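Scroll down for the structure; my scribbles are underneath it.
Of the protein chains in this complex, all but one are displayed in their positions.
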Amino acid sequence: MSMNSDQQMLEDSARQFFAERSPTAAVRSNRAAGRSFDPDIWHEIAELGFAGALIPETYGGSGIGYRGLGVVLDAAGRSLAASPLLQSAFIGAAAILRHGSPEQQASILPRIASGELTLALAVDEHAHHRPEDTRTRARRVGDQWILDGRKRLVADGDSAALLLTLARVEAKGSESDRLQWFLVPAATAGVTRQRRHMVDGEGFADIEFAAVELGQHTALGGAWQDVLDIACIGVASTMQGAAEAALALTLDHLKTRSQFGQLIGSFQALQHRVARLYVDLQLSRAAVTAALDALDAHGEANADGRLQRLASLCKALCGETLHDISNDTVQLHGGIGMTDVHDSGLFLKRARVLETLYGSSSHHRDRYAHLLGL
Amino acid sequence: MSMNSDQQMLEDSARQFFAERSPTAAVRSNRAAGRSFDPDIWHEIAELGFAGALIPETYGGSGIGYRGLGVVLDAAGRSLAASPLLQSAFIGAAAILRHGSPEQQASILPRIASGELTLALAVDEHAHHRPEDTRTRARRVGDQWILDGRKRLVADGDSAALLLTLARVEAKGSESDRLQWFLVPAATAGVTRQRRHMVDGEGFADIEFAAVELGQHTALGGAWQDVLDIACIGVASTMQGAAEAALALTLDHLKTRSQFGQLIGSFQALQHRVARLYVDLQLSRAAVTAALDALDAHGEANADGRLQRLASLCKALCGETLHDISNDTVQLHGGIGMTDVHDSGLFLKRARVLETLYGSSSHHRDRYAHLLGL
Amino acid sequence: MNEIEEFRHATRQWLETHCPASMRTPMSEREVVWGGRKASFHSADAEQWLRVMAERGWTAPSWPRQYGGGGLDAAQHAVLQEELRRIKARPPLYSFGLWMFGPVLLEFGNEEQKQRFLPPIVRGEIRWCQGYSEPGAGSDLASLATRCEDQGDHFLINGQKIWTSYANLADWMFCLVRTDTRTKHGGISFVVFDMRTSGVETRPIQLISGESPFCETFLTDVRVPKDQLIGPLNGGWEIAKRLLMHERTNISAEAFGNAAGLDLVEAARQFVGLRDGVLIDTDLRARIARHRMRDEAFRLAVQQARADGARSGAAAATALASIFKVAAASLNQQRCELLMECLGHEGLGWEGDGFLTDGLRATRHWLRSKGNSIEGGTTEINLNVIAKRALGLPDPS
Partner (left out) sequence: MNEIEEFRHATRQWLETHCPASMRTPMSEREVVWGGRKASFHSADAEQWLRVMAERGWTAPSWPRQYGGGGLDAAQHAVLQEELRRIKARPPLYSFGLWMFGPVLLEFGNEEQKQRFLPPIVRGEIRWCQGYSEPGAGSDLASLATRCEDQGDHFLINGQKIWTSYANLADWMFCLVRTDTRTKHGGISFVVFDMRTSGVETRPIQLISGESPFCETFLTDVRVPKDQLIGPLNGGWEIAKRLLMHERTNISAEAFGNAAGLDLVEAARQFVGLRDGVLIDTDLRARIARHRMRDEAFRLAVQQARADGARSGAAAATALASIFKVAAASLNQQRCELLMECLGHEGLGWEGDGFLTDGLRATRHWLRSKGNSIEGGTTEINLNVIAKRALGLPDPS
């Protein structure tokens, strides 16, 4: 549960890397350059072993594990660094590791670890995250799958080479419909994608699948919900890092800005506000740590829907905490926090996108209530 | 909308009356004496014309109106004064005025105005306010009604002489069941009541109706929901007064208690907290004022379910405000606020009972959402 | 028919004749008439509507007739507003002159100044901007440092102002300057000057929501004639505070234009959807209901305060302005947040294809709304005011 010294070293080096190589200034330079991330930085990330953090050494990975990669995502979240780390190294790799066939693992994992192949999770279709309502459908025709449908605002959907796509497999005989993940190379005929200009500048795309023909071994096994739980935990790690950085930015301001002849950080009303935010941060951090540990523990400690519960717990709590902190980051900076030249707005915008991704805080509170039996 | 000079005079005299004749000390003396209210005080209240505030002069009332009586309830709420004012002079009188037949009005209203006859609203049957689920039933047998059922925690149910009781009238022919109010003299054979020891010491009772025979003119006309809306507005007026008094008590403490060489009212965190509570108080006061004015305006201005909306609005907002203020009253007094000798606890306990009466804040937020079309 | 009913009758008839039909429809942000030398009108009707209203002094109904105002008493003013609301008439003119500078000039200016500045405000000929905030003086406005030196026959001003809305479009500025550095509040003066004066430069500020009407204004050796000092030298702070109160009152009444854009309940129904008549996301539903309840109560409170207005004194008005400002800012921010939640993915766009126009606009409004609790006095400052003015809580000893 507690962080061991390897993880401590990893944390130090990851934080140093992103602070130096991909500070918040990179968000602005990517935005100015009209690109969603900097491929050179991604190359460096892969070389540090982060792209293959979940992947065993036999497949060319570094085997750092979920808790370790969570620490890296957290570090990246601190400077809002854009890269395929979350989608590819965390969500994509975890999905293949946990549910891929040995053949799928052997063909995909080494290329994820090297950073050569990037993945993206294509799940939502509407204004809200409602995977049960998925209409994208996969039909079995001979020894092929035919995929039809549209996905809305796929994170990294503009750049990823392999789209991990949720589709409804139509019933055969006495079966009922079921949902399943498919591995769809973005270059397949019938796949078209449109990059969208997101409020936070990240590389999201709408994707259309028109009679896309896939081989029979492109379906992924396992419970479809599991991949989304993992995705939520990855997003939560990122949000936790962003929240801690936004609070640190605010504290710096409180310790340097004077008004009425006092450092504004000496005003008790502001002290109590940030102290409460700090308490919240400790709770959301505990939730995300527990969720990452649960992924490392895998089957063992996760009976009774514990992983689902922890996934919703950390997604909702980190979402709420980042929401509250990013709002107060603007407010406590005053006017300067409202200007585009200041970083406050970057946190606020990214918070909104991450909050919405794979179910809002409200969605996950509802799911948690269901899991409680309410 | 604004208060006229008559109302201002009324407010001054009502506040003075309750502050002098029924201060919070009376809550303790009633509690010690094991009685729910002091009949002598009720006599004085009636003599001031408050018992007949809603009742026209032709029926012996003072015709002060809803806004005026709301001001009196507010004044009574400030010192948590116990009396039949809410149940009898506000809810009871309003129900008879708005829905009683001329005969019912002539026989009942003068006796309410004199304070001789007291009423109580008998509505709830379960742990929660769900009038649609009323099981108490009234059957028509010959020219009589036969009433059977139980009511839970009827306010003033231990003392009121006439029980305004909600019952389900069984369908006849093509009709469907409907709910209707019945005027049940508490002394009727088959009525038994058990006083309950409430957390706030008020005179609530559980009441059982076993084959109670009532005359045919004991049913009240009009929409059954209307009486509950009025009841909510009366409770809200009381809560608003209590909330303002509790905040005043707290402000006194903040201005006199020193810690760390400072009056604690100079600490900014506490200043901001009470300032926010004061903002809330202005909003809940506006809601209750608008609701009382709507009752005075009656039919005219209340199209589109405006009265229902305002009733739920003020019940919920005054409930939330009193809740928050009574909690902070304890907290900001510190240890002394936790002791039985201090008034903080009286506000907290009364707040809980009033919040629960005729639907919790949560219930009324839900109803408001329904009225919005959500 | 009593006098006030006669006034109502006459007003109704006059409006029937003079308010063009196109001026009785909802107005978009682009259609607002701000007047001034660079005035632009989106229609001839808008120009005419301003002209006829200004001629009667009804752009400033309660100002004295000698300064071009309508000279109406409180009851007449209320009737005029009711009649304007009844026909859903657009405001003929938006103006910081009408809302902020005019009221303090009436109270603190000398006769010559009133005659000089008020009538062009009423007619919408001169557009004013507000030179208050400085980079180093945000909430602590009185720490402002823009120097104003007495040069015998004129003042010489050097410094920088920030958050001067529409400075690039305004004709004149009312401006707080430091005329004495030895004392804080007692060293501030209130001056006005033409924005064409040499040494005045403006630069627009880009906000997190994109382009904005806010500017930085640089003042370099700006020469201001001495008759453009309002009130006494070093007596500007009283005027400044009174003006802030008018600003807050105005902001609250407008509630940050919070009726603009998508309706929250409609958006919830459309983008989240109902199941058995109940919003699918019940957690969100509860929060929308809570918001709408506070919002309705706020509107009722503003209405009631307006009706009570005549009876309350200046101290109460100051506290009330702060109360309403705090509530208005928080409610508009809440509304924008809830709208974003309703929109889900549709609220994540910045620009370009693939997003609904309404969604893109809501996103910008949401970002812009974060400033509501900063502009016109931060929520923190207003809570201080409430604690002291309304609740009588002490300062630390």
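Residue numbering begins at 1 within each chain, and the chains themselves are lettered A, B and C in the order written.
In this text, a contact is a pair of C-beta atoms (placed from the backbone, for glycine too) under 8 Å apart; a residue touches a chain by one contact, two chains touch by 3 or more.
This is a predicted model, so every value here is computed, not measured.
Within the full complex, the residue among A:Ala32, A:Ala303 or A:Leu374 touching the omitted chain is A:Leu374. Not every partner is drawn; the one left out touches chain C at residues 278, 282-283, 285-286, 289, 396.
Mapped onto chain B, the footprint of the missing chain covers residues 124, 126-129, 152-153, 194, 196-201, 204, 206, 259-260, 267, 269-270, 327, 330-331, 334-335, 337-341, 344-345, 348-349, 352-353, 356, 360, 362-363, 365-366.
For chain A, the residues touching the chain absent from view are 1-3, 251, 254-255, 261-263, 265-268, 271-272, 274-276, 278-279, 282-287, 289-290, 309, 313, 316-317, 365-366, 368-369, 372-374.
One rule holds for everything that comes next: only the chains that are shown with their structure count from here on.
In this assembly, B is the chain whose CA centroid lies farthest from the centroid of chain A. Each chain gets one centre point, the mean of its Cα atoms, and the points for chain B and chain C are 41 Å apart.
If each chain is reduced to the centroid of its CA atoms, chain A and chain B end up 52 Å from each other. In chain C, the residues that reach two or more other chains under the touch definition are 380, 383.
Each of residues 267, 269 in chain A touches at least two other chains.
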